[in-house]
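In what follows, a single structure is set out as structure tokens and then discussed.
Of the protein chains in this complex, one is absent; all others appear in place.
And then chain A:
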Amino acid sequence: QTLLQHSSGQEKVSQPRWEPQPRARLMTALTFSSKCGIVSIQDNRISIWSVGDLGNTGLNGEYHGEPHLLCDIQHNGDVMDMQFLDQERIVVASSTGTVTIFRHHQNNQTLSADHRWAKAHYHVDQDTSCGGAACTGVVCNNPEIVTVGEDGRINLFRADQKDAVRTIDNADSSTLHAVTFLRTTEILTVNSIGQLKIWDLRQQRNEPSQIFSLAGDRVPLHCVDRHPNQQHIVATGGQDGMLSIWDIRQGTMPVSLLNAHEAEMWEVHFHPSDPDHLFTCSEDGSLWHWDTSANVSEKPSFLHQGGRSTAYLSHSTMNQSVVSAWLSNDPTKDRMEITNLIPNQTLSVNSLDVLGPCLVYGTDAEAIYVNRQLFA
């Protein structure tokens, strides 16, 4: 259900419609907060939108009230990544290599820059613009913030400290595209030579504790996410649109490779409260919803109804409740529903976020879409 509606052209005033907003330079970073605000970027601005109460949907899922802009603030450089630090603060990674914490003041609905690490990421060569290298990924675990960038550097910041707590220079000889927490003291990074690395931040040596890589061509990996409950399950997305599921307890290669998109997969997210669901978005303009929840049910699978436009992998009659459906090696034993949530795709979907029954995503057509009925 994309909510971009056009009026019939007969009326003078257009129908209530979801306003597309301009984005800065191809990238929309979106994050949901539990208060159902969306933070987006708009012409190199960070903005906060209210989409109303998550629970406030009508019979057919129509939303009551239009989303409206609460506040915004200028931002220097493209927003490469963004994450909420806590209810009020957002950490933003910039293409200039700067990492900024913005604070959203709820009382007067303003945004202000709380703290800035100006040269978190940089190249040594003076030819590049102010020696800046884009900061490509940021992840938070209040009060810790980890950032990675095109300079192959990993930074560990604390929200209240002026300087970096720790910096691993040249952690990677290629660009680090994304980072996420594995455990409180361990992080996962993916890079442009197809490697997934685990770093133990307790250790002082500047080496990854483990390196995983794809078999075959070293296709760059662009995104990574960890299963919310089962920490050994990790999903990554690659430049060829392939979704890889890894079990980091065993082996150095992915457990399954799923042919997904036709171009770069920009983001992958497990649903935070319902991790049988996974979402991926891509440069090819599609956003896929991967659903393995059917595997956990007691019903024999061949009674499953079709319904909407879905593609099945195959049948299963086994009860997979103990081992996560994601890890099953044998595709003939799994059944996964995959749905493309975008009916008329044109330009790249750069970013998505999901919370409860709501999904938000942004495209290169400078539009933001909200789907409030994911599991309808």
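Basically, contacts are C-beta pairs under 8 Å (C-beta built on N, C-alpha and C of every residue); 3 or more make two chains touch, one makes a residue touch a chain; residues count from 1.
Everything below uses one rule, namely that contacts and distances are computed from a predicted model.
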Of the candidate names "RPP14 protein", "Nuclear pore complex protein Nup85", "ER membrane protein complex subunit 1" or "DNA excision repair protein ERCC-8", which one corresponds to the UniProt protein name of the undepicted chain? "Nuclear pore complex protein Nup85"
Out of A:T100, A:T175, A:T236 or A:T280, the sole contact with the unshown chain comes from A:T175
Among A:E150, A:D247, A:D291 or A:E337, choose the residue that contacts the chain missing from this document, as touch is defined above. A:E150
Using the definition of touch stated at the top, determine which of A:T180, A:Q239 or A:T292 touches the missing chain. A:Q239
Where A:N155, A:T280, A:S348 or A:N371 are the choices, the one touching the absent chain is A:S348
Where the unshown chain meets chain A, residue by residue: 6-10, 12-14, 17, 19-27, 42-43, 78, 80, 95, 123-125, 127-129, 133-134, 136, 150-152, 172-175, 191-195, 197, 208, 211, 213-218, 220, 239, 263-264, 283, 344, 346-348, 364-367
